[in-house]
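Only a single protein chain was left out; the remaining protein chains are all shown in position.
After this line comes chain A, so read on.
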C-alpha cells in the first residue's frame, strides 16, 4: 500500500539509466538515428523495427568505440529493456546480424528509479495472459501466479477484474498496435520478473534510508554536520598499504597450515567423508584439545583468548599466579558488550561491585586515571562503558601474563597431552549395517545451560586474593592475640 513504513523505502539512484535514456533518445532522430524498417507479421506490417547490425554500427559510430565495446554496450541496452528482440524475446542480447530484428520499448515500460515493477501489476499481467488463453503461462510464471495469489489474496478480486478490463480495452485497438503493445508488455516483464536462470540485472540490493532525489538545502546545520564528518574521517589512524599488505601476507603464511580448506584437516573433512570426528575433537570445551589448536595459542594472544579452551587453560594458570580476576573481568566486559542489553544497568553495577569498587571481592589493578573515567562512565552505563578498563586489562594480560603462560608447565603439559588425530579415509559404505549412525549434536540450549552452570560454579569457587590475604591477616592476628605461654 502507499503507507510507507519508516526506514528503508527509497530505491537507490541508478544513474546509468539516465545515460542509456539519452542515448536511446538520440537513436530516434530520423536523420542521424538508426534506420527503421517494418516487420511483417502474417498480414500486417508493423513499423519501426531495426536490425541488430544497424544498432551495433550506430553505437560504434556515435560513441567512437570499437565493435567489441559497442557489442557490450548494446547488450546492456537490451538487457535493461530499452530495446527488445523480436524473434528471440527471452534471449536479451544484441545479435549483430542483419536478420535479427529489434524494436524500442515505450517509455512507460522503461526501467526507472521512481517506479518499481509492482507485484499487483505483475499479477494483472499474468491474469490477462491467462484469460486470453488458459494454460499458456510457463512453469515459472504459473508458480509466480499461485504465489502471488496467496501473497496478495485480499486484492485478488481487483486483480481479476482489472485484468479483464485491460484485456477488453486492449482488444479495442488496431491490430498492428495490439501486437506491438503485447510484445512490449511481454518484454517488460521478461526484464523485471526474469525467468529462472537469467540474471536479474535490475537487482540493486536493499532499499535505502535516504531519498536520493531529495534536494538537500544547504543550511548551516548541514554544513556543520559535514564538517564534523570530515574531521572525524581525518582523525582516523592510517596505515601504509605496504605495511598492511605485509601484515596480511605474514598472517596467511602463519595460519595456512591451520586452515582446513587450504591444508586439509585431520582426521578428515566431515563434509566429504561423513565422519564427524573433526567436530567432536574440536568442540569448544573438549577434554583434550588437538595439537594444532594448542600450537595456535602460541601464535598471538588474541588466538589464545578467543578459544574457550585456551581461556580455560589460561584462567587456570592465572589463578596460580593470583591474577585470575583479570580474565574474569575481561569476560564480564565481553558479556556486557555482547550480551542482553536490557540488563546493561544491572550488569554494570554487578561488575563494579565485584571488580572495581574499593575493597571488592575480585579487585582488579588498573591505574587511577582509567578508574576515574570508568567510574564516571558508570553513572550512565551502556555497552562500551568499560572499554577503557577492559583494554588496560587486556594489554596487561598480553604483555605480562601471556609470555609467562607460554613458558609455564600448564601450557607445556597441555601441548604434550594434545592429540594428533589419525587420518581417516572415506568411511561411509553402502552396506546399511556398516554405515555409521549419525547423531545430531547436543542442542545449543542445553550447551548454554551447561556453560552457565559451569560459570556459576567457577564464580563460587574462586579464590580471591583479598579473602586469602584477609584470612592470613586474621590468622596472624589471632596468633598475636594468643598470649605466649
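Simple rule for what comes next: contacts are C-beta pairs under 8 Å (C-beta built on N, C-alpha and C of every residue); 3 or more make two chains touch, one makes a residue touch a chain; residues count from 1.
Throughout what follows, contacts and distances are computed from a predicted model.
Asks: Can you work out the missing subunit's protein name as recorded in UniProt? Choose among "Regulator of G-protein signaling 9-binding protein-like", "N(6)-L-threonylcarbamoyladenine synthase", "Aldehyde dehydrogenase" or "NADH-ubiquinone oxidoreductase chain 6".
Replies: When "Regulator of G-protein signaling 9-binding protein-like", "N(6)-L-threonylcarbamoyladenine synthase", "Aldehyde dehydrogenase" or "NADH-ubiquinone oxidoreductase chain 6" are compared with UniProt, the left-out chain turns out to be "Regulator of G-protein signaling 9-binding protein-like".
Asks: Touch as defined at the start, partner being the missing chain; which of A:12, A:66, A:89 or A:107 qualifies?
Replies: Of the candidates A:12, A:66, A:89 or A:107, A:107 is in touch with the missing chain.
Asks: With the full complex in mind, choose from A:115, A:299 or A:322 the residue touching the hidden chain.
Replies: A:115
Asks: Touching the hidden chain in the complete assembly: which of A:51, A:71, A:100 or A:130 does that?
Replies: Considering the complete complex, A:130 is the one touching the chain left out.
Asks: With the full complex in mind, choose from A:14, A:46, A:65 or A:396 the residue touching the hidden chain.
Replies: Touching the chain that is not displayed is residue A:46.
Asks: Spell out, residue by residue, where the missing chain touches chain A.
Replies: Looking at chain A, the ones touching the missing chain are residues 1-3, 21, 24-26, 28-30, 33, 36, 39, 46-49, 103-109, 112, 114-115, 118, 120-121, 127, 130-131, 134-135, 137, 142-143, 145-146, 149-150, 153-158, 160-162, 165-166, 168-170, 172-174, 176-177, 180-181, 184.
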